[in-house]
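Before anything else, here's the structure in question.
Every protein chain except one is present and positioned as in the full complex.
Labels A and B are assigned to the chains in the order they are written; within every chain, residues are numbered from 1.
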Amino acid sequence: MTIDLANQIITGLLTGLVYSLMALGLSVIFGVVRVVNFAHGEMTALAMYAAWGLATYLDLDPLLGLPLIAALLFCLGYGLQRGLIDSFISKPEHMQFILLVSMAIIMVNGSLLGFGPDAHGVQVSYGFDTYEIGPLLVDKVRLLAAAASLAVSLLMMLFFQKTMTGKAIRACADNLVGARVIGLDVKRLYAVTFGIGSACVGAAGALLSMLIDVMPPTGPELTLLAFIIVIVGGLGSMGGALLGGMLIGVSEVLAGYFLMPSMKGMFSFAILILVLILRPQGLLGARK
Amino acid sequence: MSRQAILLGLLLAAFVVAPAFAGPYLLSVMVVVMYFAYVGQAWNIMMGFAGQLSLGHTIYVGLGAYTAAALFVHFGIPAIFGLFAAAAVAVAAGSIIGALGFRFGVKGVYFALLTIAFAEFTRILFEHFTALGGTGGLFLPVGSRDSFDLIHLRGHPLMFYYLILAMCVGIFLLCRKLLNSRLGYTWLAVREDQDAAAALGINVFRAKLTAVMLSAGLTALGGVFFAFYYNNLFPNQAFGMNRSIEIILAPIVGGLGTLFGPILGALILTPLGEGITAATEAMGFKAAGIKQLCYGLSLLAIVKFLPEGVWPWLRLRLGLGDGEEGE
Partner (left out) sequence: MSPSPPPLLLIEGLVKHFRGLRAVDGVSFRVEAGEIVALIGPNGAGKTTVFNMIAGVFEPDGGRVELEGRSLIGLRPDQVCRAGVGRTFQLVKPFGNLSVEENVVVGALRWTHEITKARAQAREVLDLLGLADKRRQPARSLTLPDRKCLEVARALATKPKLLLLDEVMAGLRPAETDRMVETFRRLNRETGLTIVLIEHVMRAVMALSQRVVVINSGQPVCEGTPEEVVRDPRVLDCYLGEEPL
């Protein structure tokens, strides 16, 4: 009983880390561009389809396909920001929302047209391998996916801390006017940020494809999940996204364990409501 | 009489006499058009007038639909009474969401997310509500299709056609009256600038709450219609996120905050979707999602090229002046 529970919690933590990576993308985009990407889960679903396609037709392991998918999503994000979203940055919030929702609708139904309503999943050869750590059983895929998520998250944090572009982007987030004054190309930096956020999504999608099946409704579900995670962690906070992902991952398995698996979403939405009302800046977000 | 009134009269006349010429399929499409015009108008009160973005608006459709349907199925209470209960439940839900959101200063995107969270929470709740059918759905006994029983809302499709037409006319007149009332001005002021509104003596909290409650109650009536017209309810389609998006499409495409917007938007979108579905089917392939894909594309086009919506643009083209509220 307790061993089983412990196994569940570990599963939740590991899955949560992959969710974190996806949410990290949302958080980074919001933190810099101040646009809430309502098409986030839909983009993740596209990445999952890409991973499925690579695995099915080219026999490419999603772990190896990850850089390619991340690069593809980077281009998608960069292009969308440059070509479409940028002109909405100074418009009212609801206009941005409608823009992104329209993109989400196009992505969901485009994938429905392209891939049909059926579930697509990637079966890797080590899909059923497990590690025994003492009495605990840990899925190999899940462990690998979580480790890869952490690695990508770390890489991204390094990018923002160490590289010139990363620092310039942080400057934009900190003080937009100042960034313009010192001659930063804000439009390009925003596009890069959107691209990087999308690359996170690409990586997360590639990893998720090994853990869950993708079908058209997966997109909106993941969008909501990403929102729950970043709001709970703190919109715009990278650490918050990591923490939020793990929290939601664990709370979902716990809700599934003690209540009914189908009720786990209710649990997450209840947490979202409470956080929005009581601590809208999130657990790790700074109070304005 | 203004040219706008004439235009509106012609439109109304067309809808009134349409059943004499149109077949059952066309009528059913027109019912859908009017349904979306109605709920779009109800949503518009909250967003277009008071500036509060509700993205979980289908919660009120669902609560209204389930309340009236459950009362009818389980207790035999006719729809004409059930609709009061339906509106009451939705108004209560709206006041809870609104009061929590506004009291705790949940604004903008955060408020929108709060409305989604409540709608999704309710959806999953109803999926586990076995007394109301759960995921298996709640079905209304289908009565005789020849009667015109308005009390129980059972009967001929024509009855439903004229009912939703009457609801559309009713809500249009109500909104027009509201826009020319103190409450309407109060909402517009709150939408434009809350601090300035408060400095002019407006209780911002109460203004927003009134908008949510009224919008919720009216939307619930749309839900009652939905339940009795389709005779079946599933949590996923009553409370799903997709439904919330469908509700807001027409007023946005037509023109946010305008009286004609929701009507025009529904007149554009529904036939567009039906036409595309029919066209792809005629070409011999089944393309699930094509309708929504076109909705997505038209929404994108509108928001990019006519951000104010079609109606404000059309109004200028038709030389109908710029003040829809008139004087």
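To be clear about the criterion, a residue touches a chain if its C-beta (ideal position, glycine included) is under 8 Å from a C-beta of that chain, and two chains touch if they have at least 3 such contacts.
What you are looking at is a predicted structure, and each value in this text was computed from that prediction instead of being measured.
Visitor: Since one chain is left out of the picture, which of the remaining chains does it touch in the full complex?
Guide: B
Visitor: Tell me which residue among B:Val169, B:Val204 or B:Leu314 touches the hidden chain in the full complex.
Guide: Result: among the candidates, B:Val204 touches the missing chain.
Visitor: Among B:Gln41, B:Thr58 or B:Thr186, which residue is in contact with the omitted chain in the full complex?
Guide: B:Thr186
Visitor: Residue by residue, what part of subunit B touches the chain that was omitted?
Guide: Answer for subunit B: residues 180-182, 185-186, 188-189, 192-193, 195-204, 323 touch the chain left out.
By definition in this document, only the chains that are shown with their structure count from here on.
Visitor: Averaging over Cα atoms per chain, report the distance between subunit A and subunit B in Å.
Guide: Whole-Å distance between the two chain centres: 32.
Visitor: Using the touch definition up top, name the residues of subunit B that touch subunit A in the complex.
Guide: Going through subunit B, the ones touching subunit A are 47, 53, 55, 100-101, 104-106, 108-110, 112-114, 116-118, 120-121, 124-125, 127-128, 241-242, 245, 252, 256, 287-290, 292-293, 295-297, 299-300, 303-304, 307.
Visitor: List the residues on subunit A that touch subunit B in their complex, please.
Guide: Residues of subunit A touching subunit B: 36, 84, 87, 91, 93-95, 97-99, 101-106, 108-110, 112-113, 116-117, 216, 220, 224, 227-228, 231, 260, 262-263, 265-266, 269-270, 272-273, 276-278, 280.
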